[in-house]
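Only a single protein chain was left out; the remaining protein chains are all shown in position.
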Amino acid sequence: MKPDLSVEIAGLKLKNPVMTASGTFGYGLEYEPFFDIGQLGAIAVKGISLKPRPGNAPPRVIETPAGMLNAIGLQNVGVEAFINEKLPLLNKKGVTVIVNFFGNTDEEYVQLAEKLNGTEGIAALEMNISCPNVKEGGIVFGTDPKVAHDLTKKIKKVTTLPLIVKLSPNVTSIGEMAKSVEDAGADALSMINTITGMSIDIRKRKSKLANMTGGLSGPAIKPVAVRMVWEAAKAVKIPIIGIGGIMSAEDAIEFIIAGASAIQIGTANFINPSIALEIIKGIETFMLEEKIEKISHIIGSLSQ
Amino acid sequence: MKPDLSVEIAGLKLKNPVMTASGTFGYGLEYEPFFDIGQLGAIAVKGISLKPRPGNAPPRVIETPAGMLNAIGLQNVGVEAFINEKLPLLNKKGVTVIVNFFGNTDEEYVQLAEKLNGTEGIAALEMNISCPNVKEGGIVFGTDPKVAHDLTKKIKKVTTLPLIVKLSPNVTSIGEMAKSVEDAGADALSMINTITGMSIDIRKRKSKLANMTGGLSGPAIKPVAVRMVWEAAKAVKIPIIGIGGIMSAEDAIEFIIAGASAIQIGTANFINPSIALEIIKGIETFMLEEKIEKISHIIGSLSQ
Amino acid sequence: MMKYSNGKGKIISNREVAPDHYKMEVEAPTTFGEALPGQFVMVKVSDGVVPILRRPFGIFQTNKDRGSFEILYRKVGEGTRLLADIAPGVNLDILGPLGTGFDLDLSGDNPILIAGGVGIAPLYMLAKELVSAGKQVKVLFGSRGKNDLLVVDELKTLGIELLIATEDGSEGFKGYGTGLLEELLERGEEISSVYACGPEPMLEKVDKIAISHNLICQLSLEAIMACGFGVCLGCVVKTCTKDKDREFDYNRVCCEGPVFNAGEVIWDEA
Partner (left out) sequence: MMKYSNGKGKIISNREVAPDHYKMEVEAPTTFGEALPGQFVMVKVSDGVVPILRRPFGIFQTNKDRGSFEILYRKVGEGTRLLADIAPGVNLDILGPLGTGFDLDLSGDNPILIAGGVGIAPLYMLAKELVSAGKQVKVLFGSRGKNDLLVVDELKTLGIELLIATEDGSEGFKGYGTGLLEELLERGEEISSVYACGPEPMLEKVDKIAISHNLICQLSLEAIMACGFGVCLGCVVKTCTKDKDREFDYNRVCCEGPVFNAGEVIWDEA
């Protein structure tokens, strides 16, 4: 009997819990040479802003032990080009598209959400709140529960699409953050975004990234991500999408057991472009071995 | 010409900036078979509490990619046994002893500080604030700037020893934490303590640690630690001791360039018990190569 | 105390001796000559940071003439997989010998050594020394099936009595090694002491048997270890305490162990 991998997130029925994470899967099409991206549960596209953004000066990436730092600076084609040039192609492939978006002010977020809400072919929105709020001295939206709450509320007002809020791990209490956006009406959470880090060239006495700091991703952060998913799952009732250092089906299952209803693969897509497909198959194999009929049966099944 | 490795931290003159981190160097004597521990800048002993503590149930440690999780639960012999049995032996070796201590209430911290203050042979105190405050529902002292501030102030009142406050990385703003304990009179900061993480046995659906979560240490956290030292160094004037994933002289120098006046080696001591000595020599070699006369010249020398 | 050393040892040989089981001989730093049966070494299996921690292995035997020692290990995960791939000639980071060994003085004239799988590793060395000391040694070796038996020839040449138990009955007694032990006890055989090494459920069973039959008995335990020399406090096991203020102690498997006396360990249901 074929195991049932389907899951439901915020009213969205997915054929399996495996998604690809924003910023690591381009606009999806780049992966066509490797596998049929229609087999994925969903894809979260590269973060979209109102206007195209050039991003940060290079160097933008550097390796660290079992991880990497990136300071891409959210380079993207802007919402117009995305809707006109990218989305139709994705829709033609039958992919479930989650649009990751961000702004630097509440207004930008709202305008984007409105714009996307009026667009065909989008399954859900994923709101990236790990961005500096230029009106508040650059403090990141996602590090203040109140700010994140208010923003979420505003977005919920202007969109009927399922709203996934993507949490920043750079906070004291992830449970409190999770709760505050749940209370504001978020339909689901995705977590974690990258952890801020830095790496220095000791001979040049310069940061290895032009932007000084960058976001740490990859296996190095997995234990932190699993812990945060577990803490958030205890704090909220809405579904969680687990992210952080997933390199294998085993890693994916760890997140599911910790409380995630689905997962996203990030950095691993760079290293093995067909990893997402392998992970779907790996989860299936695991379910057969462990006699799990439905993947949803083991969500949050960690014994206390 | 021999490079000058000496540094000064909170009035303490150290022959070099290399210390060993609390909980990873026992009470120092365990390393005698490997090298003369008197060659170290200083050692921070295993965290001491008022009464002996049994610690957590096993399993207590588990490996993660480029790191490890521990949930020792602060097992220690208690302050009496430390003063009577361990300290005299360390003093005989001529080691600069930094006593790491912690409590579960303000009163426990204060009593310990008083007790240690009245003891000969202690060079400085290192206050671990990554502990649950039992009177405040178990919220960790070191995650609330106000709580940390007040605690620091109380301790400063009862001791004349230099007070190093060891910061938890599990906070939204490390700069704010650093500033708040500086304002309370801390003489130095040491950072970072471990990042909370979790690892799951997916077949047993159990945490690999009996305590559910543990503290992540090792190279995996180095980029986060370097970033936090850099942020704290921008926020405060008191010296900083850099900790987190240091495995080599190059890693140590990264922290110094980021703003640390000295560094502590943690997890690496387990893997190579003579690493601290090798790092001292490696720093010397680097200084010769780069024509740096005094290590203090490059503290915080990162170009912006 | 503190006779261990941290150094490089060149691999002399490293080969598969049974499916997924390897024997490795390493040139020994000086201190290894005096290693006791039951002591172990911490081995760095990779130059990098994955896996980051050393791995503990019991000393299978020391070869004083060649200045070397051997380990016998089973490939179970990433670390042992890497170890199995290392070619002779490579210098390995070795720390040891560590831990308490078995206490040979307790043996009496008719010691029984009971091994589960690769738990035979430290018991081989123990058997060898007990034989040299003129004891009448019996080794009970439990394994899954006859293909999983280890170092049988070496054991036989020691001149000990070897009794085999296999779970599938493909050789010797069908069942666990502990079943064999119980049979010997029922038969009223002369047993002056029991030394055991193997998986935890086996050790717990041996412990119970020893206590109920009032046997002198030592058990060699395993635990996940970060350091191996007593500083991380990661490897503790719950043990009975002599202190009236406490219900139990946490003792370090790497220092107070890996060898514990029967009755010392508090087995937790986990």
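To keep things simple, chains are lettered A, B and C as they appear, and every chain counts its residues starting from 1.
Keep in mind that, in the parts below, a contact is a pair of C-beta atoms (placed from the backbone, for glycine too) under 8 Å apart; a residue touches a chain by one contact, two chains touch by 3 or more.
Remember, it's a predicted structure, so these values are computed and weren't measured experimentally.
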| item | value |
| --- | --- |
| For the chain not depicted, the shown chains it touches | A, B, C |
| Candidates A:10, A:50 or A:66 - the one touching the absent chain | A:66 |
| Candidates C:11, C:24, C:50 or C:83 - the one touching the absent chain | C:50 |
| Touching residues (missing chain, whole complex) on subunit C | 48-50 |
| Interface residues of subunit B (partner: the chain not displayed) | 65-66 |
| Positions on subunit A where the hidden chain makes contact | 23-26, 30-34, 46, 54-55, 57-63, 65-68, 70, 72, 75, 210, 218-219, 247, 267, 269-274 |
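The rule is short, and it goes like this: only the chains that are shown with their structure count from here on.
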| item | value |
| --- | --- |
| Which of A-C and B-C has more C-beta pairs touching across its chains | B-C |
| Most central chain, Cα average position | B |
| Distance from the mean Cα position of subunit B to that of subunit A, given in whole angstrom | 34 |
| Gap in Å, rounded to a whole number, between the CA centres of subunit C and subunit A | 47 |
| Computed distance of Cα centres, subunit C from subunit B, in Å | 36 |
| Contacts with 2+ other chains: residues of subunit A | 65-66 |
| Numbers and ranges of subunit C residues touching at least 2 other chains | 49-50 |
